[in-house]
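Only a part of the assembly is drawn; its chains keep their places, and the rest are absent.
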Amino acid sequence: MANTFGHLFRITTWGESHGGGVGVVVDGCPPRLALSEDDIQPDLDRRRPGQSAIVTPRQESDTVQILSGVFEGRTLGTPICLWVRNTDARPEAYSEMAHKFRPSHADYTYFAKYGLRNWQGGGRSSARETIGRVAAGALAKKLLRERFGVEVLACVTQVHRLTAQVDWEKVTVQQIESNIVRCPDAAVAAKMIRLIEKMRAAGDSVGGLVGGVARGVPAGWGEPVFDKLEADLAKAMLSLPAAKGFDVGSGFGCVTMTGREHNDPFRVRGGKVRTTTNFSGGIQGGISNGEDIRFRVAFKPVATVMHEQATVDEALHNTTLKGRGRHDPCVLPRAVPIVEAMTALVLVDHALRQQAQCG
Amino acid sequence: MANTFGHLFRITTWGESHGGGVGVVVDGCPPRLALSEDDIQPDLDRRRPGQSAIVTPRQESDTVQILSGVFEGRTLGTPICLWVRNTDARPEAYSEMAHKFRPSHADYTYFAKYGLRNWQGGGRSSARETIGRVAAGALAKKLLRERFGVEVLACVTQVHRLTAQVDWEKVTVQQIESNIVRCPDAAVAAKMIRLIEKMRAAGDSVGGLVGGVARGVPAGWGEPVFDKLEADLAKAMLSLPAAKGFDVGSGFGCVTMTGREHNDPFRVRGGKVRTTTNFSGGIQGGISNGEDIRFRVAFKPVATVMHEQATVDEALHNTTLKGRGRHDPCVLPRAVPIVEAMTALVLVDHALRQQAQCG
């Protein structure tokens, strides 16, 4: 079950960094949705290494192929298998990793768990695993948009100490895609890009925040106890490589507020129950209240740095290891489509659950 | 599935604030564990309203009863049903809520989802639902302690702007339980208590942080992709009433660090692979690395305040509502056993999963 996410719109990802490829099986997609590779490829291109000067230069086209579940351009209601072949296999680039554990990677923990590991490029722990998520997420985004009128967006809001201003009610995908760091605040984006380039030059990396919003979610999605919308979003986000934190609405900022400050007053607006503030982040008691759903994800600086670091090897000797080859100074721009994908997967699952139980 | 948590050690909670009671069914508990109500009651007493001057005064003894799954003092391997009868039913105290939605509560969203709601004391969205979690968590903590040598602890680390110092490697349950705010930093605890009392006097409430640690978790627990340890912890914590954020290890602090600062160097110590820092929070790639697992949960200020607030009623008219009766100025002290319970539930589930797959 470890590789499956979702209850009714359920995805199972598979594949390692090196080997036959990576992919995903989507089970539970409603029938009769128009679908082709063209609906999926653009988000894979946003996730792809080598797309700009500030991300990892690994060169793979990451071309998606639909192996099942679609007939004459429409979904059948049967499982949709999406596959991206691995092409950039350079196992020799990783030979030193065959015996040494990279610090703050998953090399040691996989070895401790399974007693063996695919040391080529991180194997299953490679960020290539997220290809399956992004492919399935593109499908989920399309369903949300066409059948439920819901729009999901994410963008970079902070890199190190550089903080952007984002108007969550109005921000557009065009604004987000207008620069390579995927931050809609143009002035700050320029500074972020310079900082990341500096980090690359220094062989170091830097962390930051991705913010997300879902607009158009009707009141009533979500479940009241364990499968609260924010709980499923939290799990979705913390399941991403390099994610260290998640908060929703006021988030960690709620700590220094009082109840009188924090409560969102209800008012009737346009014949609907609305709130005049949105510290709740669009979710109350685990269920959407019709306001924008807003959250943040904290990503750590990429663990691979171009400096000698203390580590140990499989024979339990102290040693050192220096990152070499391709270097990704900041994971954030490529994390944006992944965060969108996970958000969409959570929401479409709850949309179907709502249809199931409440008709 | 919305009311079930866990895969192999699986709990299903049931019950509303008012009605026959609240409870939990635990499915998958290993056989032959010594178990009686005495193992469970102490944590329920820590969660109970009315236990001290700074928590909600609702008066219920919350006495747990084991209805099944235990025979001659030992678990049978069959489902364990734990039940706490409701005794403090005062529906008249809630009559105003029958038609008005309390701001930042779940009244409106339940109504939007289900088309009806139990307005007595919040019904299913009441914090009483956590009784089942705490009862099951007490069982999980015992299993972790006796069969796996793992200890789980939580404590209050921040109330509003008052921040405690906690030595996570050494803090004991005795230190945590030494004051009513459950903060092991005695000096800060005293200030926290005064602040909460002030809030009560003002009819207001205040938010804060609970920190958690699991000590003794061996390397290798957790799953690599969706069911990462930190992902399951994130879901567990964000499924708690009033929780707004979660982070692990360096958490949101990672944002302003570089990779060179953030990486945890490996060193061999005592014949084991250890790290010399713990920004990873004891988890790498979703799998425990043998270091302490550390995380934080942000709780918002309780939504019920003793002041008139703008809201709407079921007939979609603007109106106001003022909290009355029992007032809980700070949820944090009672959240401590709940956070421990959820942590234990996540860990014991992964312990069994590790046994299943890796023998």
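The chains carry the letters A and B, assigned in the order they are written, with residues numbered from 1 in each.
Operating definition for what follows: a residue touches a chain if its C-beta (ideal position, glycine included) is under 8 Å from a C-beta of that chain, and two chains touch if they have at least 3 such contacts.
Keep in mind that this is a model prediction, so the values were computed, not measured.
Participant: Start from the 2 shown copies and tell me what the total comes to for the whole assembly.
Facilitator: 4
Quick note on the criterion: only the chains that are shown with their structure count from here on.
Participant: In angstrom, rounded to a whole number, how far apart do the mean CA points of subunit A and subunit B lie?
Facilitator: Whole-Å distance between the two chain centres: 26.
Participant: How about subunit B: which of its residues touch subunit A in the complex?
Facilitator: Contact set of subunit B toward subunit A: 1-5, 7, 13, 101, 103-106, 108-110, 112-115, 124-125, 129, 158, 160-161, 199, 204-209, 218-228, 230-239, 241, 243-252, 254-268, 271, 273, 275-276, 279-281, 283-290, 298-305, 307, 309-312, 316-318, 353-354, 358.
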